[in-house]
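Every protein chain but one is kept in place in this view of the complex.
In this document, chain identifiers A, B and C correspond to the written order of the chains, with residue numbering beginning at 1 in each.
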Amino acid sequence: MASVFGEKIKISVFGESHGEGIGVVIDGLPAGKAVDTEKVYAQMARRAPGKDKTATARRESDLPRVLSGMLGDRLTGAPLCAVIENTNTRSSDYGNLLSTPRPGHSDYAAFVKYKGGNDIRGGGHFSGRITAPIVFAGAVCRQILEEKGIKIAAHIQSIGSVQDEKFNPVNIEPELMDRLSASSFSLINPDVEQAMRDEVEQARLALDSVGGIIECAVTGVPAGYGEPMFDGVEGAIAKAVFGIPAVKGVEFGAGFESAALRGSQNNDPFRFSGGRVVTETNNCGGILGGITDGMPIIFRAAVKPTPSIGQKQKTVNLQTEQNAELEIKGRHDPCIVPRAVPVIEAAAAIALINILD
Amino acid sequence: MASVFGEKIKISVFGESHGEGIGVVIDGLPAGKAVDTEKVYAQMARRAPGKDKTATARRESDLPRVLSGMLGDRLTGAPLCAVIENTNTRSSDYGNLLSTPRPGHSDYAAFVKYKGGNDIRGGGHFSGRITAPIVFAGAVCRQILEEKGIKIAAHIQSIGSVQDEKFNPVNIEPELMDRLSASSFSLINPDVEQAMRDEVEQARLALDSVGGIIECAVTGVPAGYGEPMFDGVEGAIAKAVFGIPAVKGVEFGAGFESAALRGSQNNDPFRFSGGRVVTETNNCGGILGGITDGMPIIFRAAVKPTPSIGQKQKTVNLQTEQNAELEIKGRHDPCIVPRAVPVIEAAAAIALINILD
Amino acid sequence: MASVFGEKIKISVFGESHGEGIGVVIDGLPAGKAVDTEKVYAQMARRAPGKDKTATARRESDLPRVLSGMLGDRLTGAPLCAVIENTNTRSSDYGNLLSTPRPGHSDYAAFVKYKGGNDIRGGGHFSGRITAPIVFAGAVCRQILEEKGIKIAAHIQSIGSVQDEKFNPVNIEPELMDRLSASSFSLINPDVEQAMRDEVEQARLALDSVGGIIECAVTGVPAGYGEPMFDGVEGAIAKAVFGIPAVKGVEFGAGFESAALRGSQNNDPFRFSGGRVVTETNNCGGILGGITDGMPIIFRAAVKPTPSIGQKQKTVNLQTEQNAELEIKGRHDPCIVPRAVPVIEAAAAIALINILD
Partner (left out) sequence: MASVFGEKIKISVFGESHGEGIGVVIDGLPAGKAVDTEKVYAQMARRAPGKDKTATARRESDLPRVLSGMLGDRLTGAPLCAVIENTNTRSSDYGNLLSTPRPGHSDYAAFVKYKGGNDIRGGGHFSGRITAPIVFAGAVCRQILEEKGIKIAAHIQSIGSVQDEKFNPVNIEPELMDRLSASSFSLINPDVEQAMRDEVEQARLALDSVGGIIECAVTGVPAGYGEPMFDGVEGAIAKAVFGIPAVKGVEFGAGFESAALRGSQNNDPFRFSGGRVVTETNNCGGILGGITDGMPIIFRAAVKPTPSIGQKQKTVNLQTEQNAELEIKGRHDPCIVPRAVPVIEAAAAIALINILD
């Protein structure tokens, strides 16, 4: 396993869905910085389930307990460990034998990797629940970034076929950033919310699920950060974002669309504006040669539809080595995209805090 | 700078476009393994320029000299250093002051980062030429992977609006893999080559350039490799691929398309076939929860159009702090996509050799 | 901060002496392996204070709670987090201003580094108490190493001027290894225990403290492990051992004595013995060129006398910027060497598990 991220600020995530607790250790935070824990909890609440019909009805108590690294409301510079207890796990037996892996889940791949030794209850360490500590870590890191004038906000660009507007990549108002990063159903154009909810509801009624795209912006990053080649900003953000379950694609700026463009369309002309260098367009997503150019960083993550669906599915029985069918019981998110928005923001935060001094 | 990749097999790339030499150190290769240098050169030839009108006419002598790590044709287990001399650099003066950054290039971002101290001649360390050592490293690594039955091959999925067929993600013939990975204009359906070349030629005549998408397949990787969360296979490949200049997006399996699918469409049903577990579709691109599931790994990289174009472009003069215009002289690739194919394969190779034992 | 160790098996230690809790996350452990928790507790008991007059009388409840990474008594392959609650911290105020740094402690260096933001109560993250999680991690790792036939044991080579015998470096009985690694006052020759205790008692009565040397052996490591140069076995063990507070020197085999030897004395002649290659002496401590040679690994760590002493000491007042005097109140270990023995063994375990496959 390597649920560890970062070189300067090292984030080590632990926990299994039905274990005793989940959490994170963050090593390398600056001493003396005050952390607004209410803001941290607010980010965690955006990710927490049970808020509405788009999410599972199981209640979680996701408030973390900080064991170290803080004194009162200030960071001490020592590793910060935050733990979220799993209060409601009720798993009396430890028989861990996996028979029928769920399509689209890590079950089969993990069964082979761990030779059946991993904790499969609720997906174990692969559960979406383990993104809660990532949001915690991101919420702490983003407060440090905010002191440097950096804002991170994402929105639901699409759910199924329903689209939100995209960011204006050369001019993103701070108020929009603030509104999005506080929202639990984050949209640039709130008018599409109902259509999106309808899309989710239709999937739910069909015992199905639906995916979407999350677009994330980071404003206020000065030009000149990141490294060429393998430690570029794109690679760092991509590594963090692909660490989130269900993400299957990451693109920056014009991304895959740029492949169909001509250079004269895709190049972003430089201009002086108010004494500083800007670009007239931002097809590069704020990153050139792996290094920030001072424009907003814009990236998009493709989130696949939740693999847990109520319909009967084809699978195999690993014990009998026969083909089999599977019907997943219980309630499951028909769409995790809204709840994934703060997780994507958190991934961006932990990537960027390792890049910025 | 951090042109270093890998934990187990560490690849350190060096060189600037107009410096004395470029190359790579590969630390951690297994002792005793024979390397077919002709095959290595063949990969480098696929990337080398000057083969046809889609590429720059400047000649390069890209044959590397191995300084260490090999004895005869065998690896010694010591760090392998390969150097490619820059024979044709002719840069009499070291005046390195950048005045007008080229749109779409790293010039401006690097100017800020390095405070004007970097070598800007030909793009310096950011030049596409520095991908030659990556291809060298990838060619060595893929020979080690081939011994485990793993093949890596990519093709030009699109140039501009012209499309090749996609891989059949559940069944890729070894012959196709071999043909693609030996081709200098790599296509599943060779009939589209002329249309693609026409697209490039039209861009060239318009003093413009054009981008494209490269699709890459890796066959023969057993199930159970990779780590959950931040060291998953997707993140590792993405980090390597985003290290290649001009890549702006990476997706796995159905990728961004999966965002518009329902779970019942996107989930890949498991089946037994010939005694082993397979999936009937491969929307996950061979990776579930960051771990391989034994199906082909499929990913796509978006390559932006070459930023160097002959048209007059808007930029700034960093010395006078005025808006300015720029006309880039000389011949430039109107499309780097064909030459980028072996670089993408190489990136996959260096990512995977760090994941597989 | 970087209380993180290892590339393959990553150990992230957290906690402050008077914080809510201390603990460790271990990422990369193999799935399915059974862990004998009684043996883990036994190692932690060796380090725990309050056993006799050589140690502080403050009681600790050092039994860790495992939050993740285990299912029943087996490792799941997911990150293992163990937490030890601090039950007895009683620190009502968060006023953290340091006035008079204790000589020999990290107080002053940490004050400068953290600009006064660190938790100074009880030494904070620098407290010897934070070695408890290291012992936990080492105890888990050594059980995995034991399955490969590897034993780790250390003894008190000296306290002050009182010496134990040294290991016979070419022939260490398994029974001796087992006895030492289960002992709370670990000696090859138990007859010296009283003299050592007298030495400690004399220091205590003089309101003083005393240091010592710990010698550690690792048996059963096959030849051929470790890497040349910076990832050699010596460097890896040294990095782990210098991570333990109060260690000021590390040497392997003949160590500093070899500096006064001739090559003909120091070289270890090779012989065949029972069909395998051995050396007749073991001045190299089982490591040649950074790589194991199959003989026992032998190293020694110098432990400085506990800096907390009851005598009045000269220091400075950082607030008034005046010279000052300091009298440290409370009871303190006059000698931490006996309790450091299992910590040194644990450091060896976490270093070696990262080297061995």
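The rule we apply is simple: contacts are C-beta pairs under 8 Å (C-beta built on N, C-alpha and C of every residue); 3 or more make two chains touch, one makes a residue touch a chain.
None of the values given here were measured: they were computed from a predicted structure.
For the options C:P49, C:G69 or C:P101, the residue in contact with the chain missing from this view is C:P101. Residue-wise, the contact with the chain that is not shown comes from C:A110, picked out of C:I22, C:V66, C:A110 or C:M196.
Of the residues in chain B, those that touch the hidden partner chain are 1-4, 10, 12-16, 19-23, 25, 27-33, 65-69, 71-72, 74-81, 83, 94, 96, 113-119, 124-125. In the full complex, chain C touches the hidden chain at residues 1-5, 13, 101, 103-110, 112-113, 125-126, 130, 158, 160-161, 203, 206, 208-213, 222-232, 234-236, 238-240, 242-243, 245, 247-272, 275, 277, 279-280, 283-285, 287-294, 300, 302-309, 311, 313-316, 318, 321-323.
In the analysis below, only the chains that are shown with their structure count from here on.
With centres computed from CA atoms alone, A is the chain lying nearest the middle of all the protein shown. We define each chain's centre as the mean of its Cα atoms; on that basis chain A and chain C are separated by 39 Å. For the pair chain A and chain B, the distance between C-alpha centroids works out to 27 Å. Each of the following residues of chain A touches two or more other chains: 1-4, 13, 113, 125.
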